[in-house]
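A protein chain is absent from this complex, but the other protein chains hold their places.
By letter and in written order, the chains are A, B and C; residue numbering begins at 1 in each of them.
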Amino acid sequence: MKVAVLGATGYTGMMLLRFLRLHNGVDTVIPVSSSAAGKRVSEVDRALFSSLDNKLSLTDGCYVDLDTAFSLRPDFVFSALPHLASAIACARFLEHGKVVDLSADFRLKDAAVFENVYGEEHPFPELLSDAVYGLAEWNKERIKEASLVANPGCYPTASLLPLLPLIKEGIIAANVSINALSGISGAGKSAKVSSLFAERTENMSPYLPGRSHRHLPEIAQELREVSEDADPVFTPHLVPLKQGMLVTTVAYLMRDVSDKDIADCYMDYYGESPWIRIRHPELVETRWVRGSNYCDISFKNEGDRLIIFSAIDNLIKGASGQAIENMNIMNGFPETEGLLPAFEV
Amino acid sequence: MKVAVLGATGYTGMMLLRFLRLHNGVDTVIPVSSSAAGKRVSEVDRALFSSLDNKLSLTDGCYVDLDTAFSLRPDFVFSALPHLASAIACARFLEHGKVVDLSADFRLKDAAVFENVYGEEHPFPELLSDAVYGLAEWNKERIKEASLVANPGCYPTASLLPLLPLIKEGIIAANVSINALSGISGAGKSAKVSSLFAERTENMSPYLPGRSHRHLPEIAQELREVSEDADPVFTPHLVPLKQGMLVTTVAYLMRDVSDKDIADCYMDYYGESPWIRIRHPELVETRWVRGSNYCDISFKNEGDRLIIFSAIDNLIKGASGQAIENMNIMNGFPETEGLLPAFEV
Amino acid sequence: MKVAVLGATGYTGMMLLRFLRLHNGVDTVIPVSSSAAGKRVSEVDRALFSSLDNKLSLTDGCYVDLDTAFSLRPDFVFSALPHLASAIACARFLEHGKVVDLSADFRLKDAAVFENVYGEEHPFPELLSDAVYGLAEWNKERIKEASLVANPGCYPTASLLPLLPLIKEGIIAANVSINALSGISGAGKSAKVSSLFAERTENMSPYLPGRSHRHLPEIAQELREVSEDADPVFTPHLVPLKQGMLVTTVAYLMRDVSDKDIADCYMDYYGESPWIRIRHPELVETRWVRGSNYCDISFKNEGDRLIIFSAIDNLIKGASGQAIENMNIMNGFPETEGLLPAFEV
Partner (left out) sequence: MKVAVLGATGYTGMMLLRFLRLHNGVDTVIPVSSSAAGKRVSEVDRALFSSLDNKLSLTDGCYVDLDTAFSLRPDFVFSALPHLASAIACARFLEHGKVVDLSADFRLKDAAVFENVYGEEHPFPELLSDAVYGLAEWNKERIKEASLVANPGCYPTASLLPLLPLIKEGIIAANVSINALSGISGAGKSAKVSSLFAERTENMSPYLPGRSHRHLPEIAQELREVSEDADPVFTPHLVPLKQGMLVTTVAYLMRDVSDKDIADCYMDYYGESPWIRIRHPELVETRWVRGSNYCDISFKNEGDRLIIFSAIDNLIKGASGQAIENMNIMNGFPETEGLLPAFEV
C-alpha cells in the first residue's frame, strides 16, 4: 500500500510517519509538506536521524508538495493539515483512494454548525454525509465501509468512549459534566507565548469552559446519536505534562445499578477491543497509556452520581494512533498493526 | 509575641518558620520537633543556611522537644503534627495561649464523624465545640474570638471559598460536583513510592473519588452550615507540579442570574478581603497565586449550570499561609502581615 | 526616588516592578513599554491583579512610552530593552540620573569585541570606559561611584563569582572549563518553537559550546582582569526547569591547598556579602536559591583538580535581583533592600 501523510512536520504528522515505519501493510510512504518540500524527513524530525532501521527508507525520503503527492496516486491518505485546507485536500485525494482526515473538517455533520463553530462556510458540505466519524471502537462497522473518515478530536475521543455505552443503555443521564486535563503537546508545535515552558510548568489553568470549546459541539453531536436529550458541558484544562489526557465526567445515574452492571455494559461494547481497557475497580493513570493507543476507562459509583474516568495519550489515541487504527479497520489489517504497547514505567 | 511551631520539619512547618521570620508582630519563635531536637533549623532547612537576614536569629535557634516548648510558655502555637498527636498537643498548649491546629483534629464538629473518617476515637471531644473552623475570610468574626482554630484542609479551602456565598444566597444548588487538581507537595515530605519524581512526572491520576476522601466530610459539614441539602461529591487528582491547587466545580443554577449578580455576590462577601481576588471574566491560573496566600476565584455562567474555578497554593493558602492569616485575625494584626504577594512570572 | 523600568513587560521587567514594590527607598515607579503603553501593569502581569498591597499603586500605573518616561525625569533607570536599543536609551537617560543596563551593551569594554560578538557597531563606544561591570560583590567599590552599571549576564554572574577569588589568589589555573545548566526562563518570553513546553520537558541539550556563546567573551574579559592567561571554555545546557542555574567548573590547582584554604579565600572576599553563601562541605541545590538573590558556592578538592559549584536563580541574581542590588549599592541602601530571602521548600 502506498500511503501519503499531508502536513507531515507537526507532532501528529511526525507520529504518523513513525507508526507507518512499523506497519507491515505499508510499502511506500509519501511525506507531504509545502514548507519542508525537498528536505529529507530526518532533517526535520531529528529523532529519526541516521537510524539503520530496516524500514527507515520508507519514510526517510524527501517531503514533496501536495501536487507531487497527488501525482503519485497514493492508495491511502492521512491529512494533518489545518482545517479548511484539509477539507480541500481530502476532497481531491478521495479520487485516488481512501482518506483519514485528522482535522475537524468532516467531524460535524451539519454544515451550519460547522460554519458557526469554525467561522467559515464549509467548502464541501456534500461530503459531510459520506464521512464517517472515526471513533474507532464505537463506529467500527461503518468505518470498515468508509472512504472518508473524520478522525475525532482528542477531547471527544477520551470523553465519548466511556459515555456512549452508558447513555445508550439508559444507565446515566445525558446532561453530563465533563472535566478534561490535557498535556501541552495538544496545543501543537506552533510558537505561542502561552505554550512556552516557562509559562506552563508549575502552572495549571482551565480554558474555554462550559460550551465555549470547539470540541463541545462534536461531543454533543455524537452523544445525541444515542440520546436526543444530550446536553453536555465540557471544561478543558492545561496541565504541565507533554503527552497525556485525563477526563473525569460526573453523570447522574438513571437507575439503580451495581458496579458489575456498569462493568458488564462496558465489556459488552468494548470487550473485544484491544485498545480499550476497563480498569475498574482500579482508577486510571495517564502514564499507563503514554506512547500507546490505549484508552483506559474506570468509574466510581456513588449511587446517585457516577464518576467516570478515561485516560489516553492525546498525541496517539487522541490523534495519530487512532488514525492508524482507522486505516487498519478500513483496510482489514489487525487493529493493533503498526501501533505500540504501553512502555512507560 | 512568643510563637511555637510544633512539627516544624515538614513542608508546612518549614513554611511557617519562614513566614514568622517576616512577621513584625513576633519576637520569639520556638521550632519544635522530637526527631530534630538539638539541631539548628538551618541544618534541616537548607534553604535558610547562613542567611544574614536580620530576623534569622528568630528561627535559627535549635529545635526543642514538646516538653521543652511547653516549659517556655509560648503565647501562640501552631501545630503541624500528625492527627491525634496534634489534638493531644493542642489541648496541652491551650493552657498557655491560643492555638492554630493545622491537622484535621478539630475540623469536624461531630466526634462520631471524626471516628468514622479517621478510624479512631477523638481524644478531646469536649474541645470540638470550642474550636472554630478557620476558613479565614468566611469565619473571620468567630476566629477573632477563638482560642483554638482548626485550620482547614487545602482541598476544603479551595472548594469552600467560592461555593459558600453562592449556596448561602440561593444562587446554586448544593449538590455540587467538585473536581480538584493538586500539586504533589500536598502529599507531604514522607518517602512513598507513589510520590517519587519518576512516578509523578508525565503522569496524572484521580484518587479517592466521590465520597471517599477525608476532606469530603469536612466540605459537606461546612456546606451544610449554609444549606441543609448540601450533598457534594469531590474528586481529587494529582498533577505534576510542586505547589498549586485548582478546583473546578459544576453546580446547577437555582434561578436566572447574570454574571454581574454572581460577581456582586462575591464582592459582598469578599470585597474587603486582601487575599481573595475575583478574576471574572478572566479565568484562573495557579502560577498567579504560587508562593502567595491568594485564593483566586472565577466562573463561567452557562445558564443552567455554573462552572466555578478557584486557585490556591496548596502549601500557603492551603496550609501555612492561612494559618498565619488566622493568627493575624486572632491577634489583631493586619491580615497580610508576614505573608508574601505573588512573585511567580 | 523616582525609578523607571524600560522594557517592563518581559520576565526581567516584570520581576523588577515586583521588587520595586517591596523597596522602601522608592517613591515612584514608571513602567515603560512601547507595546503596552496605555495599559495598566496589572493588565499585563496577571499575577498582580487587584492586589490590595499598600504599594501596588506604585507599580500599577499605566505603562508609558520612552519619550513620556524621559519627560518625567526619573532619578534612576533600569533598562531591560533589547541590545542596541538599550544602549541608545541608556545614553539618553544618563542625562537625568543613574542607570543600570540589563542588556549586554555596556558589558564588553572593547568596542571591537562588541562588534565581533553582536554583529553591529557599538552606538556609544565612548561610554564603555565609564560603565562599571555590575558584578555586585566583586566590583562593589566601583559600583558605588558609578552612574552607568552594566548588569552582568546570568551565566557570567554564576561563573565568575566563584572563580575570580581563586584565580586572583593564584589557587587555580585560569584555563577553566565551565559547564552551565539553565532553566528555560533564561530564553525569555518570546514565542519560539525551541522554548515550547512540549520541546523542553523531558529533554536536555547543550548549545553554543566552547567559545561560541556570547557570554564567553564577557566571562573571559572579567577573568583577564585577574589573570592575563585566562582562557575559559564554556558550555551551556538547557534543562527542564523554570528558574535556576547551576554552574560546574573544573580547574587545575596551581598549588597544594587544603579545603580550609579555599573556604578561607572565599570568606575573605565574600564573608560580608549577604547574598553569597559558601556551603562547603555541602554541595549546592538550585531550589535553595530559587526566588532569592543568593549565589550559593561550594567545591570539591581532588588534589589535582578543583570542581567548583555555584547556583543562582537566573531571573533574580542572574538579572533583576542583581540589578536591584546594584541600585542599592549605587544609592547607599542596604544590599538586601527590596529583595526576598529563599522561600522554596
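Everything below uses one rule, namely that a contact is a pair of C-beta atoms (placed from the backbone, for glycine too) under 8 Å apart; a residue touches a chain by one contact, two chains touch by 3 or more.
The model shown is predicted, which means the values in this text are computed figures rather than measured ones.
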Residue touching the undisplayed chain, where the options are C:S33, C:T235 or C:S273: C:T235
Full-complex contact with the absent chain, from C:N116, C:S147, C:S190 or C:N203: C:N203
Hidden partner chain, residues of chain C it touches: 175, 177, 179, 181, 198-199, 201-207, 209-212, 231, 233, 235, 237, 239-244, 246, 248, 250, 283-287, 290, 300, 302, 304-305, 307, 309, 311, 344-345
Those residues of chain B which, in the complete complex, touch the missing chain: 11, 183-185, 187, 189-193, 195-202, 240-242
Missing-chain contacts mapped onto chain A: 11, 14-15, 18, 21, 45-53, 185, 201-202, 274, 277-279, 282, 285, 287-289, 291, 315, 336, 340-345
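One rule holds in what follows: only the chains that are shown with their structure count from here on.
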Whole-Å gap separating chain A and chain C, where each centre is the average of the chain's CA atoms: 45
Chain A and chain B: spacing of chain centres that average the CA atoms, whole Å: 40
Centroid spacing, where centroids are CA-atom means, of chain B and chain C in whole angstrom: 36
Sites on chain C at which at least two other chains make contact: 11, 185, 201-202
